[in-house]
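The other protein chains are all here in position, but one chain of the complex has been omitted.
Chains here go by letter, A, B and C, matching the order in which they are written, and residues are numbered from 1 within each.
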Amino acid sequence: MTLVRFLATRLATLAFVLLAVSFLTYALFVLLPADPAQLACGRPCTPERLETARAFMGLDKSVVEQWWDFLRGVFAGRTFGSANATLTCPSPCLGYSFVRNAPVTELIVGRFPVTASIAVGAAVLWLVVGVGAGAVAAVRRGTALDRGLMIAAITGVSAPSYLVGLLGILLFGFTLDMVPVAGYVPFATSPVDWAWHLVLPWTVLALLSAAIYTRLTRSQMLEELGSPYVRTARAKGLSERRVVTRHALRNAAVPVVTLFALDLGVLLGGTVITERVFSMPGLGALLMEAVGATDVPLLVGVTVFTAALVVVANLAVDVVHGALDPRVRHGGSSR
Amino acid sequence: MTGTTHQGGQPLLEVEGLSVVFDDAATPAVDRVSWTLRPGRVTALVGESGSGKTVSAMAVLGLLPDTARVAGSIRLGAPDGGATELVGASGGTFRDVRGAVLSLVSQEPMSAWNPVLTIGDQVAEAVRAHLTGPSRLSRRAAHARVLELLAEAGVDDPVRIAAAYPHQLSGGQLQRALVAMGLSQDPVAIVADEPTTALDVTVQAGILDLLRRLRDERGTAVLLITHDMGVVADLADDVVVMREGRVVEAASVGELFAAPRDTYTRTLLAAVPRLGETAAGADAAVRPSRPEETAVVLDGVTVTYGGRHPVVAADDVRLEIGRGEVLGLVGESGSGKSTLGQVVAGLLRPGSGRVVVDGVDVARASRRERAALRRSTGVVFQDPASTLNPRWTVAQSVGEPLRLHAALDARAQEARVRELLDLVRLGPGYAGRYPHELSGGQRQRVAIARAVALGPAVLVADEPTSALDVSVQAHVLDLFRDLQAELGFACLFVSHDLAVVERVADRVAVLRSGRVVESGPTARVLREPADPYTRALVAAAPVPDPEAQAARRTARAGAPA
Amino acid sequence: NANAPDPTGGETTAVQQGGELHILTSSTSINWDPATSQNLAITTLGLVERRLTSWRTGPDGTTEVVPDLATDTGTPSDDGATWTYTLKDGLTFEDGTPVTSADVKYSVERSFAPELSGGLGYHKGLLEGGDDYSGPFDGDELDSIETPDDKTIVFHLDSAYGDWPWIVSMPAFGAVPEDQDDIGTYTTDPVATGPYRVAETVEGTSVTLERNPEWDPGTDDARTAGPDSIVFELGQDETVVAQRLIADSGTDASAFGASFVPPAQLAQVQQGPAKDRLVTSGPGALAYLAINTEAEGLDDVDVRTAISLAVDKNAYRVAAGGEISGDFATTLVTPGIPGREEYSNGVNDAAPEGDVERAEQLLEDAGWSGRELRLVVQDDAPNLARAQAIQQGLERAGLTVKIVPQAADVWTETVTQGDGSGYDLTLSSWQPDFPSANGNIQPLFHSSQVGGGGYNLARYDNPEADELIEQATEETDADAAAKLWVEADKLILGDAPVVPLIYTKNSFLHGSKVENFRIPDFPAYPNYLQVSLSR
Partner (left out) sequence: MSIDRSAEMVGPATPAVTGSPTHRASLWRRLARDRFALAGGVVVVAYALVALAAPLVTRALGVDPYTYDLDALGPTGAPAGPAGGISSEHWFGVEPLTGRDLLAIVVMGSRTSLLVGLGATVVSMVVGTVLGLLAGYFGGWVDWVVARLIDVLVGLPALVFMIAIGAVAPGWFPRLLLLVLVIGLFGWSSIARVVRGQTMALRSAGFVRASRALGASPAHVLFRQVLPNLAATIVVFTTISIPGAIGAEAALSFLGVGVPPPTPSWGRSIGDAVTWFSVDPVYLIFPGLALFGITLAFNAFGDGLRDALDPRSAAPRRRKGGAR
């Protein structure tokens, strides 16, 4: 398959998913017995005012119409209101948030760096920790070390992230006064502060996800270590470390990587709880605001954005997957 | 005779009273075995399939699974006269020994490779394994060396093979690559476990010459595990015969062939098929072969594998197999035999050409027809190890076709499975085992049992006896003929062992780089071959007699094929 | 009343100047547009935007409406339907241009525009022709607002309205210069008239205010403008905020939390050293259990009375955080509202634990069907805790209650829209937008407030009560009005459409450097305008 065709199909996919996601999210608000105009109605709220608000927010139109407007907006941009008092939302317009009185795109662009910082850092951390621990556990299979790592991993999954975050703040933030407890410093402002403020969130998030990676890596490694080619590798007189890393791990990595890209994709869509505990103004927080205020345009915007990230992540999965496993790349040929 | 100069050189490996027992196994896989390996000499380990050859070799390299318990002593002699005990040695000791001192060419090449790395990388890794500091080669240097080694091991297209992944190569190509890897660190001793099973005789001869040269020029010691008496006669200095885990006889090759003492050794030698010994076609008449009714038609079949280096594995092949007829398919490794096999089995759609099996055009067949076809075609794959589900017991694997197609209740099924296992000389004890608990030959027999379970109308047998010792092989071949007589199935019999082919095949087709260069009645093709390549093949086939074999070798050296 | 003792004593005496005040809030953005804001006069917006009138809170907890942009709190015409205001001299925007009555008029008018709905809109229903006016943007004006000259502004109301001075303290009655009005950006950078102006806004993170040099303290007796700058830290988690303020380290020493201290931390603070930095309001908003008077069986006043008696106010208060979270409520008009009267009707003064026997008796006599009652509440932890307290209370009297948690906006929809068929009981609390019994009773019990977004959650519809409410509303004489309101209170509570549970006390934490952090009796919320920092 040529690169061009590959990309073409991928773009088509992307388009499809975004259409589906955006439509579903719009449709959702037919289901949801809550009225986005409620907030815009003000106090005291009269039925008439509710109507005006609805009309202005375009809620009187049918779902499909609203959805269509949204799609048009993405390319053409949108304007609201009357001639000499207009709210403009330049393309790519992912909708206009009346609650926040700002174009959704603007909001997302403002928030994404925060979430990205949290997500990527944490992801790297847990990948290293998780895979490392998993590999060690597999090699030292059945020993105390193995058990220890497993118990640690499980503590990781079963502890609620909110708790871990809070404890982190109490312990490292106040008691030990080692790291700042809250807030986000843009990388541009000061890389050091940036990292410094992110240490806790990274650790907390990593702690939670590292578990599954540890377990998955461990079991995959055990599978691989039992297979004949590992014997061949040993027969060459390779050091055990090389046998484990280059041969067993290389094969064990395939599912891990698959999972990783997906998780990262999702994480980039926002890390609700972590962002809340550490008061990081990321996409997760934004989504929560949107939910709290039934801010449909914002909700749809963030959702679509997240979905896009996920699709890209999956693309990455497939590429990496092919790179890691030739049998997959060659469409599982006759051998 | 060559190698004698090294006679009496102090032993490199001294195995004494070695025993190996696996968990859950009542009897030891290896039972108080003793033998020695001397520098500059080739010791052949022959014997029944499942007699403990591989296991004892693995014990030497410390590569047995954790379920194995090892007893006895294995002493590795060092040049300075000292000796290291390997039984219960530390991982570190083994690491230093493996590859550099003792290298391994393992059985079943197809599962021995890491599926996600290229052949080149894996060999290069071996090249650099023990080199450290300044002596460590650069990647480029290592790669060059790899190509060299591959060429030495008789690989015709090193660049492509090095760049290929295991699943893209033929059994023989993988095996030769394995040999190359075994030589890569010019070890003091090579443990070669069935190094030529998947190789056609010409290539086999090449490999044997290579080993011989190493022995003579570098004084390398070789532990040669094989079931092919021809190979033994060709290369070995000393022979150790094993059976049921014990050594039944050990002697120099001359004595052994001249005056075998043990009865089993005698049966073994007696069972060796010799080229030209069976009056071919003699019993072909007996067989219910009705060539006028064709069961399989290949018409202008062409198969090309894509990829960076496209390969034409089958090039406008035309073949016919009549009902009850056995077509022997011989030819050099990588010539496309397995590919054709898969085409007939319906596992591979040819790029062009017509395939008719059992009267059905595979390309046009409806789903139902195709299902019916599958039911009526049996396949013995070249590499049994990889075609057995690692999580299934022998009984499950053999029982699968029954579950799929025969309406049998559990008991009847179990009975049938035992029957089938017994046909291939595997006792009921093996029913509950997993593939990794079997020897190469045992796995192969499981595969055969599975293939014939439903009494197929068409059988594709890809090197079905490559890993079987001659006695079992003889048995399986008999079985084969009996079944054939019973069921009268048409058979595509792929093998590189001309003697075997001669024994079972009515007609023979010779394949070279995807083309049929010659085909006709077995007798004709093997007695007075027309095509030069066929002639080379016949000339290269080793005979189980040291003297004769030596003579042939010199003759062949004179007249290049 | 836990108000911080005021060293300086007098209201207007200058407070400590300087320092950077931090306000830790859970909200993630600040909306500075007066038309769409629902801010109280004494909080965020008040720091930047002045209105015709404002509120001044005394150290004794009283709250009075005081002139802000205007010279007085307004002079009504004899019929009380026309109110006239005159602007003070020397008022300017942050850019130095003078504030004129036209700017005020425009500010009010734009609040009618559909583009800018969502604010406090009491005036929209009161001003003549307000109902069919839709903002100044397509050129037409609201004739019921006159500006005879740059200093004078006159409001014509449909009918007399005694609390108008409070109405004009709402955000919309500030001043917006038409030529600088861009509705797309006014939310983030308004034109300041108050002591501070918006210096910097970091989306989702912080908003920083700096002094507005054009502001003249002489013209302003509502604001003391202590700190040199004020930083709002946005999107803060309540629990974390509490922890930070307890720790009181770094800039947190000169910070206070804008949201209530959650029950858990409240307990924590009361045990710890931070206790004396905890400020608790007097009894403020009314927390009540609304009984859907239209629901099957609940239309029977005896059943409702039984429910009122079965409720366990004590369990409720504990669930809300114990004694510190409020006093038991007996009336609809909340403490701190002028003219409030304690009274007893034999039900409202039962023991906090309730009177289960009487309740059972009443139910029996009323022949209660024993059907399951749906208690619809918002799905946050505090509300659910309280709901369970109510549930176990009622079940003591053999009433079966099913708690139905709903997301905030779904809840709003269920209880304020449609035919109210979705609930039998619900929990709510009401903080009036201006300190008058009017703001206390009218929105909750006037039949016009049933459904359609109104907050008459009991769906209480009693012509007699409506009559009384309208009468009281039109009364411009405060004392006379107060009497009428008390009457209304008694009348309504007699029908037991709601069960007054507690007058909630709100507790706030502040850092050790924060001074003059006071919470008046109304509203039960700190007065941002007077907070200052010690050296």
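Details
Simple rule for what comes next: a contact is a pair of C-beta atoms (placed from the backbone, for glycine too) under 8 Å apart; a residue touches a chain by one contact, two chains touch by 3 or more.
These numbers were taken from a predicted model, which means no experiment stands behind them.
Displayed chains that the missing chain touches over the full complex: A, B, C (touch as defined at the top). The missing chain, though absent from the display, is touched by one residue of B:L404, B:A530 or B:A551; that residue is B:L404. Checked against the full complex, the one of A:L71, A:V266 or A:V319 touching the unshown chain is A:V266.
When the omitted chain is restored, the residue from B:D361, B:D478 or B:E528 that touches it is B:D478. One of A:L28, A:V120 or A:V179 touches the chain omitted from the figure, and that residue is A:L28.
Only one of B:V15, B:L45 or B:L63 touches the chain withheld from this view, namely B:L63. Although one chain is not drawn, its touching partners on chain C can still be listed: residues 239, 243, 262-268, 270-271, 314-315, 318-324, 379-381, 384-385, 387-389, 391-392, 402-407, 410. In the full complex, chain A touches the omitted chain through residues 13, 16-17, 20-21, 24-25, 28, 31-34, 141-143, 147, 150-151, 153-155, 157-160, 162-163, 166-167, 170, 211-212, 215-216, 218-220, 222-223, 226-227, 234, 240, 254-255, 258-259, 262-263, 265-266, 269, 272, 287, 291, 299, 302-304, 306-308, 310-311, 314, 317, 321, 325, 327-328, 331-335.
Residues of chain B that touch the chain left out of the display are 23-27, 29, 48-50, 62-68, 90-91, 94, 110, 115, 167, 244-245, 264, 267, 271, 345-347, 371-375, 377, 379, 381, 383, 385-393, 395-396, 400-401, 404-405, 422-423, 425-434, 436-437, 447, 450, 471-472, 474-475, 478-479, 481-482.
Basically, only the chains that are shown with their structure count from here on.
Chain centres here are Cα averages; for chain A and chain B they lie 51 Å apart.
Per-chain Cα centroids separate chain B from chain C by 89 Å. Among all residues of chain C, none touch two or more other chains. Residue positions of chain A in touch with at least two other chains are not found. Put simply, chain B touches chain A in their complex at residues 61, 63, 65, 91, 95-100, 103-104, 106, 108, 110-117, 122, 125-126, 129-130, 165-169, 181, 185, 305, 307, 339, 342, 347-348, 385, 436. On the chain A side of its complex with chain B, the touching residues are 226-229, 231-240, 242, 246-247, 250-251, 324-327, 330, 333-335.
In the complex of the two chains, the chain C residues touching chain A come out as 28-29, 31, 33, 36, 38, 113-115, 117-122, 124-125, 131, 134-135, 137-138, 181, 183-184, 187-188, 203-205, 233-237, 239-240, 243-244, 247, 249, 407-410, 412-414, 416-417, 433, 443, 449, 452-455.
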